[in-house]
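A single protein chain has been omitted from the complex, and every remaining protein chain is retained in its original position.
Chains: A, B and C, in written order; residue numbering restarts at 1 for each.
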Amino acid sequence: MILTNIIQRTYRWAQKNSIWVIHFNTGGCNGCDIEILDLLTPRYDIERLGIITQASPRHADVLLCTGPVTQQTRDGLVQIYSQMPSPKYVVAVGSCSNTGGVFVNSDTVLGGVDKALPVDIYIPGCPARPEAIIEGLLKLRERISNGDAN
Amino acid sequence: MDKIKKRFTLLNAVVEAMIKQPETIKYPFAAMELPEGFRGAIVFDPDKCSGCGLCVRDCPAEALHINKKSREEYTLLHYPARCAYCGQCEDSCRHGAISHSNKLVGATTHKDDWVLVFKDSKASQE
Amino acid sequence: MDKISIPIGPQHPLLKEPLSMMVDISGEKVLGGSLRLGYVHRGIERLAQQRTYVQNIHLIERICGICSHVHTTTYCYAVEALLGIEIPPRAQYIRALMCELERIHSHLLWLGILAKHIGLDTIFMHTWHDREMVLDIMEEVSGGRISHAANQIGGVRFDLDEEKGEMIRKILIKLHSQVEGLLDVIESEPAAIARTKGVAPISPDLIKAYGVVGPIARASGVDVDMRRDASLPPYDQLEVKVITHSDGDAWARTFVRVEETRVSLNLCETIIREMPRGDVVVHAPRRVPEGEVIIRSEAPRGELFYYLRSDGSDKPARLKVRTPTLAALSLLPVQLSEINVADIPVVLAGVDLCIACADR
Partner (left out) sequence: MFRSLFHLLVFPGFLFLVISGLTFEWLDRKFLARFQRRVGPPWYQPLADLIKLFSKEDLLPKNANDFLATLLPLISLSSVLTAGLYVPIAGYTPFSFEGDLIVIIFLMSVPTLAYYLAGIISLGIYSVLGGGRSLLQFFSYEVPLLIALSGPAILGRSWSVSTIMETQGRLGPFIIFQPLGFVLAVVGLIGKLKRDPFDIPKATSEVVGGSLTEFSGAKLGFWNLVMDIQAVVGIFLLIDLYFGWIKMSHPILAIAIFVIECLILILVLSGTSAIFARLRIDQLAGLGWRILVPLALLQIGFVILMGV
């Protein structure tokens, strides 16, 4: 009993402190994407928070989505999500991926990422500032350490 | 000589970076610095608003919404998750009632909680 | 060896945006490739017809996050041409200043991506850190790092005072030395040269046949630059040095872009020095008289083309955007043959893909 508790707490600690991110642009304008790439660069350096980007969805814990979900990217988005090992989380970066943003009412845009996947954290902004993304990822860390996941 | 110097530009930069302090900001552990003119969260001055709806008309993302019962009775809603933070409402408002502050809009787990009701003029009169 | 097709995209570390490519390879040799576009199609041209001219500024800014300002600038010039108003010279200069800053930011960003793709992460980190200085300037003057919302129909939203001008000049001088260092690296770093020199050269004839514009064309020796050729104000009063190179390979593209960064830095200094005084905005009516207009300008990736037709209402009847990336994309399958698998990143980076621009 105590042992499982300790193991669970260790796992939570590790999951909280090691967030491997995969980034997928679901049809956005690049603005949020370059802000996410900016997070890797010296000024923001999210590696100090244990966050690194991964190339393969199999290695990732968090799917960072940018942009509104267009009809074309929806299947790809769901496929990438299904390739990720659980526990997995989805973060919607930018107003477009929250609700569709300025592309609301467009025929080819379905809307926010929540139209296709369960979203854990919404980060507003157009584009979301790197600080805002960091704040969102820290919120996600809280969620992980509480054990909430979709 | 110049060629040799050029050849080692990258090595120089790397060694310099090793010696110098890293350029990373302290952000999550310290307060952030945003410039004065940064277009962040929307702030609203209910006293100045006349309920004309110009901001709603010009908003490119349908982030502002006005529920108008009469000239005096209306509610102005703002959805931060839709907002493009473009500053058009600030430009369109003739009374200076709506503007951007330089505060960051925080992340959230439920975007639907986010509708900010700005003004309910009936409520304010009562 | 058997032929295998490897899929690249829609999600791939090479691509920051969704694009699907099937590349046929045999061993380490690339035989050919095919493209599939349309993932980022958000129907912007159609959306623009449903929205007012004022709303469209912010919609068009979000065609592309990297060259957002040049899109709105071209759009605003188009609307102003239809309205028959001329914006004050100071506003023209501020628009041009933002355009040039954006070009610097775009080229530095591109150089970082190329370096990352060939495994030189240090250069990626250093250039992107230098790029932050440009973003700082743009945020300080306009209030947004990526989407500046600097334009409005009839002028610009903000004015530059002496203090800000001085600040910009200081940062630009600092940036100048950094760009010199980058130039040294791409000229003399053997590993970088080995990976880019002689990779996927394009002949000038091919460039002309496919209608490719911008730095790719200039790297192949085709001398086009809309800043000089279209002479949109205020470039008609400024001396623009057009950089060309004759090799046409990936290295030449790198060289042209870094040199252009230097030219843009000088241009920024000139603009700040020669900026005329006066207003920055004139009043513009919301309804646009009937008519049609074509405006061309030079985006960081090449010629940007806007066609705008008005039917007299407050919404455009047709807005057509032709972005430089589309032409470059059509050349991509041609480049993706007879190269090494390891050269795919270099070729892709050399094109400086902006799929958000191409798909809209």
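Criterion: a residue touches a chain if its C-beta (ideal position, glycine included) is under 8 Å from a C-beta of that chain, and two chains touch if they have at least 3 such contacts.
Here the structure is a predicted model, which means the values were calculated and not measured.
Engineer: What shown chains does the left-out chain touch?
Structural biologist: So, taking every chain into account, the missing one touches A, B, C.
Engineer: Could you tell me which of A:S56, A:Q79 or A:N146 touches the chain that is not displayed?
Structural biologist: A:S56
Engineer: Counting contacts across the full complex, list the positions on subunit C that touch the omitted chain.
Structural biologist: Given the touch definition above, subunit C has residues 4, 6-7, 12-14, 28, 115-122, 125-126, 129, 189, 191-192, 194-195, 340-345 touching the missing chain.
Engineer: So that we can see where the missing chain sits, which residues of subunit B does it touch?
Structural biologist: Its contact residues with the unshown chain are 10-11, 14, 17-18, 20, 22-24.
Engineer: Across the whole complex, list the residues on subunit A that are touched by the chain not included here.
Structural biologist: Residues of subunit A in contact with the hidden chain: 10-11, 13-15, 17-18, 20, 41-42, 45, 47-48, 50, 54-56, 58-59, 61, 83, 85-87.
Just so it is clear, only the chains that are shown with their structure count from here on.
Engineer: Just say which it is for the chain contacts: an open line, a closed ring, a star, complete, or other.
Structural biologist: Graph shape, chains as nodes and touching pairs as edges: complete.
Engineer: Between A-B and B-C, which chain pair is linked by more C-beta pairs in contact?
Structural biologist: Higher C-beta contact count between the two pairs: A-B.
Engineer: Suppose each chain is reduced to the average of its Cα coordinates; what separation in Å results between subunit A and subunit B?
Structural biologist: 21
Engineer: Which residue numbers or ranges of subunit B touch two or more of the other chains?
Structural biologist: Only 23, 60-61, 84-86 qualify.
Engineer: For subunit A, what residues touch not just one other chain but two or more?
Structural biologist: 42-43, 101-102, 105, 126, 129
Engineer: Name, in rising order, each residue of subunit B that touches subunit C in their complex.
Structural biologist: Within the complex, subunit B contacts subunit C at residues 3, 6-7, 9-10, 13-14, 17, 23, 35, 37-39, 57-61, 84-88, 91-92, 100.
Engineer: Can you list the subunit C residues touching subunit B in their complex?
Structural biologist: So the residues of subunit C touching subunit B come out as 51-52, 54-59, 61-62, 122-123, 126, 129, 139-144, 147, 149, 152, 157-158, 181, 184-185, 187-189.
Engineer: Touching residues of subunit B toward subunit A in the complex: what are they?
Structural biologist: Of all residues in subunit B, those touching subunit A are 22-25, 27-28, 32, 60-63, 79-86, 104-111, 114.
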